[in-house]
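What follows is a single structure, and I will ask about it in a moment.
One protein chain is absent from this view; the other protein chains keep their places.
So that you can tell them apart, the chains are marked A and B in the order they are listed, and the count of residues begins at 1 in each.
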Amino acid sequence: MAAAAHESGHHTSLGVDNRKLLMWIFLASECLFFGTLISTYLVFKGQSLVGPFPGEILDIPLTSASTFVLLMSSLTMVLAVYGAQHGRLGLMRGMLLATILLGLTFLGFQVYEFRHFGHLGLNLGTNQFGATFYLMTGFHGTHVGVGVLYLISLLIGSMRRSGLGKERALWVDTAGLYWHFVDVVWIVIFTIVYLIPE
Amino acid sequence: MATAVGSLSQPEDRSKIWEWMTTVDHKKIAALYGVTGFTFFLFAGIQALLIRTQLAVPNGTVLDADLYNQLFTTHALTMIFLAIMPLGASFFNYFIPLQIGARDVAFPRLNALGYWTFLVGGVMLTSSFFLGGAPDGGWFAYAPLTSTEYAPGKNLDFYTVSLLILGISSLMGALNFAVTIINMRAPGMLMMRLPVYMWMTLVVAFLLILSLPIITVALIQLYFDRNFSTHFFSPEAGGDPILWQHIFWLFGHPEVYVLILPSMGIVSEVLPVMSRKPLFGYSAIVFAGAAIGVLGFAVWAHHMFTTGLGTVPLIVFSASTMAIGVPTGIKIFNWLGTMWGGNIRFTTATYFAVSFIALFTIGGISGVMHASPAVDGQHQDSYFVVAHLHYVLFGGAIMGIFAGIFYWFPKMTGRFLDERMGKFTFWALFVGQNLTFFPMHFLGLAGMPRRIYTYDEGLGWETWNLVATGGSYIIALGVLVFLINFFKTMRQAPTAGDNPWDGGTLEWATSSPPPEHNFDVVPEVRDRDPLWYNRDHGIAAAPKPEHLHIHLPPPSYIPLVVAMGVALLGIGALSHIGVSVLGVAVIVYGVWAWALEPTE
Partner (left out) sequence: MDHEASAGHGHEHPPTTIRQYIIIGVILAIITAVELWVSYAGLGAIEIPLLLIMSAVKFGIVAALFMHLKFEHKIMTRMFLIGIVLATALLLAVIALFWNDATDNRVLPDRSESSAPAH
């Protein structure tokens, strides 16, 4: 296995893996993406000319439940990483599956919420709340969806005969970074949109 | 270049085109960026000539108002996103691995994807001319001119979609470059031993990484305003056109430094070598570059002094804008200090680098003038601003890029560009650009507004407009001679040695042009100018090993597949959602294949 020595994870200046570094810098970039969406939301907070207004339709208990679901998906994700790092493949696969299901549950809540708001007359073009709310939470949901696809790929990959290869821990760890980031973004959005009164 | 592992598995007779389409070699990708970028540079130059021809005399009739709007908008967009940025990316690609002593960038396939995505975005933006009209709202696309009410066609949708795609491309490139510079350096290449060009590249990469997501949101909002009936920027429904200006310039001002910092880096490479003397004040110039990067995020509202920001914001942004002149001034004195007392060789590259300092200083000083809200109120939207930005972008960025072309051409091709023709190009560009852009200061102060397609006689603008148009033709002549120079040189035999200028940085340690694996032996770095250190301390280069056993990533067609997916996604955003869905499917398939593709 002389060829393994050139593997891109080795011989780096800082001794860290390139892909992990890439993910962290990408997440720094994502901070600005969500920062701008949140800024827009806050700039237009209380600027809707017509209803429905946020105080009238936001369902805090329901969203608290979906927030809890996403928070627990972070726990299952970190346990999947643990399993990958300690060679406990059963734990890893189980927890990946749990994370995927929790992520899908969160998306289910969001689809329900969007449809419900639609029935109450809040659409993208209704008012500034609708535009900023749907854009911000919608892009967050898109990120969750991408994360679900990401984790499904890992799960399928781990089922193949070769598994995830010798870099298994790194693959799952990097995916975990993305997943946790999407979770922390929701922590912020949940506070700003739902918890802080209008 | 034969590599013991790589070449055996590859068929020898693959066609040339397929080789270029599937390449992941940073040098070939650099060539693709360079040729594409220069083609767009010529295209945008022709647009500028049309604009200047229209304005040569009062009541010009060459263009009508609508076409004129499209031309000045796409001139700016093409120059910024399709010429200067990719030409910068071309140099980044070529010289990051060579200057830090690496065999390739950190993510070769991502690098290829960056190029193909750029090409998709560039073609899409340009194709708008033939598909119902190009963007016509200025490159900053101020609301409410971009609302469907005032821009009912597809023009502005081409703007949002192609800029989003170009943004994705730049983001991928910038992430790749940042990781490469941070994590792929040769042994002994400490951060504070990096060539200044690498430092400027790193700053540019972070500016892009941190500012592109901002414009991404703004473009998405604009797209939603135009297609999904939101009202982010339309005041009659509670939106705020000023918000667009804020978000746009939050990106737009760092973007200005994205355009100029690479050229500052190039000049910082050319001047020490041509003066045969180490760079004066290395740490100062590095920290000044980083300071420009940080302050670049704190000055955006100086583009908006006339929007009624209020007194306190005016003072804050005026102060921060004046402050950013300080690190810029530091750099200028460093370059002067580098040349002072040096044994200067007056090559074409030197000419371009020195003229960069002079012209950029003129543009910088008129920039500091705009930092005063009172003065800015007079200059706003006049040709004075056009003069300022062209001194910075043509006198700065483009002159720097030409310095880089003449300096590094021997390394990239093994051939010297002809110096006599090169000096002609220099003088034509130098004289031409001063004739074109300096009179615009006078025009602006005489009250000529920007973005007007024609003007009446008797306003006192005739003379200087005619001079400016004449100057633009001289620029075109200079570029034409450069093209002749290029094609003539490429037919000659390569005669340049490994290190024709006696440079001190690592790219000169390998052959010209470099082999596919860059270095036979990864060099050991002991100093900021490692080759000069080795020369002065009598350290011989490591002997060439008898058996090269270097693994290089195999070519891959998958980046092309993913880029096709991005193209479909974009086309769908302009036509029918079904195409977008297909595009997403192609992207998902491509990324999956990407992950499974062996890179061993």
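Here is the rule we use: a residue touches a chain if its C-beta (ideal position, glycine included) is under 8 Å from a C-beta of that chain, and two chains touch if they have at least 3 such contacts.
Everything quoted here is computed from the prediction, not taken from an experiment.
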The listed residue (B:235, B:341, B:460 or B:545) that touches the chain absent from the view is B:235
For the chain that's not shown, point to the residue among A:39, A:110, A:126 or A:158 touching it.
A:39
For chain B, which residues touch the unseen chain?
182, 185, 187-191, 206, 210, 214, 235, 238, 240, 243, 246, 250, 297, 301, 308-310, 312-313
Missing-chain contacts mapped onto chain A
9-10, 12-17, 20-21, 24-25, 27-32, 34-36, 38-39, 42-43, 46-47, 49-51, 53-56, 58, 60, 64, 67-68, 71-72, 74-75, 77-79, 82, 85-86, 167, 169-170, 173, 176-177, 180-181, 183-184, 187-188, 190-191, 194-198
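What we mean here is this: only the chains that are shown with their structure count from here on.
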Averaging only over C-alpha atoms, locate the centres of chain A and chain B and give their separation in whole Å.
33
Taking the complex as given, what residues does chain A use to touch chain B?
2-3, 6, 8, 12-14, 16, 18, 21-22, 25-26, 28-30, 32-33, 36-37, 40, 43-44, 47-49, 123-125, 127-128, 130-132, 135, 139, 149, 153, 157
Help me check something: in the complex, which residues belonging to chain B touch chain A?
5, 106-107, 171, 175-176, 178-179, 182-185, 189, 209-214, 216-218, 220-221, 224, 228-232, 237-240, 243, 247, 250, 549-551, 588, 592, 595, 599-600
